[in-house]
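The complex appears here minus one protein chain, its other protein chains still in place.
And now, chain A:
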Amino acid sequence: MDVIDKNNKTLDYTPLWRLSLNRFRRNKLAVLGTIVLIILIITAIFAPLIVQYDRDEQNLLKIYQKPSKAHILGTDELGRDVFTRLLYGGRVSLSVGLISTTISVVIGVVLGIIAGYYGKKADIIIMRIVDIFMCFPFFVIAITMAAILGPSIWNVMIITGVLGWTSICRMVRAEVMSIKEREFVEAAKALGLTNREIMFKHILPNTFAVIIVYATLGIANGILSEAGLSFLGLGVKQPQPSWGNMLAAAQNLQSLQHRWWLWIPSGLLVFITILSINFVGDGLRDALDPKLKQ
């Protein structure tokens, strides 16, 4: 960079990240999604500084209170502040989404590239494993595993991560199969690069568009699975709050009919988070793909 600037000050070269940023900014929904997500993440991280109650602080004299100045979103069946628990629940839900997706993307991408690049036996073996995994009904396996491993936040991450890598694996494999036939792969071989360098340095970046879109959808999916498992009592255990088990706690007719503050906020947050993540994923795909002309 410096070499250029010394010699030619008037150069109007824009680096890639700035180009991408400009393209991302033009997508209004993606920007909106980013802002919402940043707010959610900040409130989750700094929850203790924002709220005045403890996460598990009970007050049996004040159960099922309507939203008021003291309790912005009311209290639950044990008199705990719902708003406080929502923020702490965000920590669980967001980290479950993130970590489970990371697990499934790492497994899926590595196996997908190997299957697509080497083909033959590697492909057959990996794809049959994928088929086997895809045959399992997700919730049945997840419930069984949760029952064996015991309900905890870490087990939820591992279960959703390990069961969710199959579709990304297939997509990456298909991409790699078409990319490896292109001439630049042969050119890379002719330059003396090893198979591993070609796979991970040349082919992998060409599949980023697919991976980014999948990963964002995967995060959303992870949050949903967490909510689902917690709702069934197999995910995050009380008193630790998550959006899913807060919904579960409100599943009786009384609460549904008369105490909206127990279930609407957490349901709405799951909805808004997933929607924002999808918008951001969409924007990222368009912004990061250098193949798309501006």
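Here is the rule we go by: contacts are C-beta pairs under 8 Å (C-beta built on N, C-alpha and C of every residue); 3 or more make two chains touch, one makes a residue touch a chain; residues count from 1.
Just so we're on the same page, contacts and distances are computed from a predicted model.
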### Identity of the absent chain, which is to be given by its UniProt protein name, from "Branched-chain amino acid transport protein (AzlD)", "Cysteine desulfurase", "Oligopeptide ABC transporter (ATP-binding protein)" or "Sensory box/GGDEF family protein"
"Oligopeptide ABC transporter (ATP-binding protein)"
#### Entry: Residue, one of A:R25, A:K66, A:R128 or A:R182, that touches the chain absent here
A:R182
### Message
For review purposes, identify every residue of chain A that touches the missing chain, sorted by number.
### Response
2-4, 7-8, 11, 13, 15-16, 120, 182-184, 186-194, 201-202, 205-206, 208, 290-291, 293
